[in-house]
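The structure follows.
Excluded from the complex is one protein chain; the other protein chains are retained at their positions.
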Amino acid sequence: MNFYQLPFPITIVFVPLLVCFLIPVFGWWKRTVCYPMVVTAVSISFISSLGIATRVLQQGPVQYFMGGWQPPWGIEFYIDHLNAVMAVLVTFISLLVVIFSKKSVEKELPEKELPFYCLFLLLFTGLIGIVVTGDMFNLYVFLEIASLSTYALIATGEGRAAYSAFKYVILGTVGACFYLLGVGYLYMATGSLNMADLAGILPSLYGSKVVITAFIFIMVGVAIKMALFPLHIWLPDAYTYAPSAVSSFVAPLMTKVGAYVFIRILFKVFKPEFFMGVLHATDIMLWFGIFAILFGGIMALSQTDFKKMLCYIIVAEIGYIIGGIGVANPTAVKGAIFHILNDAVMATCLFMVAGMIMYKTKGHGISDFKAAFVKMPYTTVIFIAGALAVIGVPPTCGFFSKWYLLLGGIEAGQWAFVAALLICTLITIALFFKVIDQGLYIHAFKDASEQMETHQEIRSDDAPLMMLIPGFIIAAAIFLIGIFNQPILRGIIEFAVPKGLGG
Amino acid sequence: MVERDESVVIRTISRILAPYIQLFALYVIMHGHISPGGGFQGGVILGAVFILLAISFGMEEVRERLAERILTTFTSLGVFIYAFIGFLCFILGASFLDYSILPFADPRSMGMLGIEIGVGITVMSVMVSIFYDLSTFE
Amino acid sequence: MITELFSIHYRPLLATLFPLIVSLLILSSGKRPNLRESWTIGGGVLLFATVLSMTPFVLREGSIECSLFTLFPGIDFAFKVDAFGLIFATTSSCLWILVSFYSIGYMRSLKEHAQTRYYFSFALAILGAIGIALSANLVTMFLFYELLTLSTYPLVAHDETPEALHAGHKYLAYLLTGGLFFLFGILMTYKLTGTTDFRVYGIFQSVLGSTSKLTLQIIFFCFLIGFMKAAWMPFHSWLPTAMAAPTPVSALLHAVAVVKAGVFGIIKLVCYLFGIGVMKELGLGVALGFVAAVTIIIANFYAIGQNNLKRLLAYSTINQLSFIIIGVAILTPMSVTGAMIHIPFHGFMKITLFLCAGAIMVVTGKKDIDQMAGVGREMPITMIAFIIAALGMCGAPPIAGFISKWHVCLGAVQSGQLVFLAVILAGSLLDVVYFFPVIRTAFFEKVPAAETLGRDMEEKIEVVKGNIETRETKRNLYLFMVVPLAITAVFSIIFCLFPHTFHIYDLAQMAVKDIFGGI
Partner (left out) sequence: MLEFLFGKLNYITYIFLMMVGFYAMMAKRNLVKKLIGLNIFQWSIILYFICIGAKRGGTIPIVEGGHGATHVIHALQYVNPLPHVLMLTAIVVGVGTTGVSLAILLMIYKKYKTLEEDEILGRMK
């Protein structure tokens, strides 16, 4: 059984699922074995994702039929360039977060490791399943697996976590239901659930009201899942009060996978002829994107809590992506898809920093950064990398996706979008320098009560190595993706941009 | 906390009913692959039995018959049966869950039956443990 | 590979690597001050040597190109060393060494906090300046430009007092906003011309016919706002505010890196991006000159009103920068030569002034001009250097400022734009008006008796305490400060007598020949 028969599409999904059910049993027997099991499982699917990616790059899309049933009858795992890169992204970040989470879970969720890792793997399975599946309904199932485990994970947090988790349950389920309903309409019109098959059947039905309704329902459902303004209200609280291990895993990936689903359905199931020719949906997306960018930026500016600030930044970033799709020329769409990657990476980086600060100072307010950069030099490096990426300073990856978005906006003459991007950039600058001041200038923010200690006196006590190493890897990734953006765009993302966008 | 119910009628009736319900549940599970029914429905019915007993006899009675530990094990066990059959097909050379490869007479039905049993066990234990968790709240 | 790295074609890369490595070394050896500062000095020397080593080759071959990796289709991360770039690189790398010596004296005698952060950011700022000087296209330049902005922020806010923080924020707010305009300009350029490389005749000629003039003018002004570092009015006010920083930092801002990067960018923009032809075509030269002229006059009047020495110097910088801008705006070979050589010349003179101001502040603790009575007699070397540099600013021979002013005025006459000539001369006059009081107070005013008494008392007390060695060390540190400023003062005379020092004049002429070759 040579490399190309290796069952990567199966192992990538079912190994974590299996281990997730193993953990409770082994947990009764011996607590300590669980963590290694989790790491192994995630690494296995990371390796499989790499395998799939290479296979896709060499031989084009990979298909796998559940139970040998050919589509459209059977469930199909369909992996092309877009999924491949998403799969690598999801597994890579999950691996880092697993390594990162050990210490912070021990600190924030003592005695709850077992359920945490159980849910963690379930969530991971859901996300990776969403990425690899080629079947509309199967996607719904994985989406709900992921969401359910997310609800539970978020509810384990401090403060008002439980309540915000419930809010998330309500909205998330509504979103899923909308999606399901849309799938139902599609099935009613076409009698098929397989994405490729649907893409074949739909063009003859573009006029029909059923299809349009289905499209709208699906898009709204996904928009709720990906927290597109104004459907984002569940996000900030939920991610802010979740344990830092959870938020550094969920916040980057859940929304990005949502964005991926959005793009996948928009481009692979429906075609530009439909959403541009029949519906003119792109203008609406563009404006939603612009509002999301501005709103997210302004709200972020008014936060005093670091994690909440990051959450609103995520809302703005989703605006970037959707706006980029709304601009609807190849350059901007390229930028939007590239930005999914970049934003996942930089959000992970920043939430990890939040976790480290939380680990040391028991809080995640901006005021908790006081003198942090003098105390925790390595954390500082990671933070700076993430901040520069969000601001979009070359050569971090954030600059390059922003470049393509801006260039696309200029080519299409969408000046509003360009302006929104630039304004949001300014806002992010203000945000991060607020934090940097807190961390760097220890004299400036001293209140009289504290005794005056100078830079020399402060001893450095940094986050544990288990947290720093993933942080450094992700910080390095930020720069590497930036420097090697051309291979990524040429080799992978070009293929994901649909024909018929014009430009 | 579900209290032990003192009414003789309920306890007797449920004591009498329980085996029949279980039997029916097993039938539903076993017959799932050729007629309406299957692991999920059967599992729910099977779980319902324990819930009924818990309501009429109180939690302790049921707990000492069916400890949480056992339930968790069952949950995993069911998933295992499922996955095992899946991977078995796959080791035998067909794709995941492709029963036709299995070495039985009428392999598809047999494979499906195995799957149904696995699902049944899991669903039953999950139902009951959800009930436990929600009802043992002080 | 390693040997290849030292070949002439990778020299630019090498030149940018030195400050980077130095900054990391500084960070790593924060606990051992002597080692840390020797890193700085060593790095400075190496960098200066590297830059100088490129000069002969450039004079022979014209340019060194070194492309590393592709950023965007048609845009590489690439260095291109040309004559003009070398002028700037030489200036900043040479001044880095002197400022480092000076910083040692300054920071130690004031016992400043967070010196590691200080030297680290300083090295990064130099990296930014060198990168800007050597970059081959706009995107590479943008990268280093932003690096320069961000790395100077901790320096400006170094004191961590509320004023310092406010200065830092203002600095960032201005320059990063400018950076966004810069980015927008780059994007428009890329969209229109498909390239962002610096070419000697500019890259906009090809699209001159196809694009509306208005668009090009808008792009030009986007860039101009992007180069806000040149502190042209009305976008100048960050510069005087940034005076809250320690004096070496002001020297860095004014002489070595930041504002110089701004004018450097403007000259690049005019000569290598739009090209003289297009500039004339669009009538942008006059517009630019107008902005600069207004700046010169207003800045001078501001300067006259100042009492704080550093703020006065800040406004003098603003007007000198606009003088450079006028030089390039006149668009004649002579004036552009003058503008180019005024970058190093002004660098040396202005740094002298700042080092003097810093020295005065450290030794006597005086910041305002009207307190400076008697300083001249107390610290003669410093004040003599100050006089030399001040005269140079006014354009009096035999000091460097004279040559550049001469060229620019000549250019103005040749092109018949006598308005600008008048402005320049008026500016020089006003320079005299606000530098003279300083000198007068320093030398000829009576020292208030109380003060001398006070100082005597202090000395007595110190003697009584018997801690003479502290005064010894203080004197050594004072040497650290005096020697550099003496050197720079001497240099600013040498530059007048021998303009070919460091080939600066040759480089300028060569660059001008390239730019105007076709016209």
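Each chain carries a letter (A, B and C) given by its place in the written order, and its residues are counted from 1.
Operating definition for what follows: contacts are C-beta pairs under 8 Å (C-beta built on N, C-alpha and C of every residue); 3 or more make two chains touch, one makes a residue touch a chain.
In this text the structure is predicted, and so the values were computed from the model without any measurement.
A.B. asks: Could you tell me which of the visible chains the hidden chain touches?
C.D. replies: Even though it is not drawn, that chain still touches A, B.
A.B. asks: Could you tell me which of A:R31, A:R160, A:K362 or A:R490 touches the chain that is not displayed?
C.D. replies: Residue touching the absent chain, from the options given: A:R160.
A.B. asks: Out of A:W69, A:Y151, A:Y206 or A:F291, which is the one that touches the chain we can't see?
C.D. replies: Candidates A:W69, A:Y151, A:Y206 or A:F291; residue touching the omitted chain: A:Y151.
A.B. asks: Which is it among A:G184, A:P272, A:G363 or A:P498 that touches the chain not included here?
C.D. replies: A:G184
A.B. asks: Among A:V169, A:A251 or A:A420, which residue is in touch with the absent chain?
C.D. replies: A:V169
A.B. asks: On subunit A, where is the contact patch with the chain that was removed from view?
C.D. replies: On the subunit A side, contact with the omitted chain comes from 137, 140-141, 144, 148, 151-152, 155, 160, 162-163, 165-166, 169-170, 173-174, 176-177, 180-181, 184, 187-188, 193.
A.B. asks: Contacts of subunit B with the missing chain: which residues?
C.D. replies: 34, 38, 40, 130, 133-134, 137
The rule is simple: only the chains that are shown with their structure count from here on.
A.B. asks: Please tell me whether A-B or A-C has the greater number of C-beta pairs in contact.
C.D. replies: Taking the two pairs in turn, the one with more contacts turns out to be A-C.
A.B. asks: Using Cα averages as centroids, what's the distance between subunit B and subunit C in whole Å?
C.D. replies: 80
A.B. asks: Express in whole angstrom the distance between the two chain centres, defined as the mean CA positions of subunit A and subunit C.
C.D. replies: Once rounded, the distance between the two centres reads 44 Å.
A.B. asks: Taking the touch rule as given, give the residues of subunit A at its contact with subunit B in the complex, in rising order.
C.D. replies: So the residues of subunit A touching subunit B come out as 7, 10, 14, 17-18, 21-22, 24-25, 28, 64-68.
A.B. asks: Hey, which residues of subunit A end up touching subunit C in the complex?
C.D. replies: Per the stated touch rule, the residues are 393-395, 400, 403, 406-407, 410-411, 418, 422, 425-426, 429, 433, 437, 440-444, 454-456, 483-486.
A.B. asks: Under the stated contact criterion, what part of subunit C meets subunit A in this complex?
C.D. replies: Residue list for subunit C touching subunit A: 69-73, 77, 113-114, 117, 139, 142-143, 146, 150, 153-154, 157, 160-162, 164-165, 169, 172, 176-177, 180, 183-184, 187-188, 190-191.
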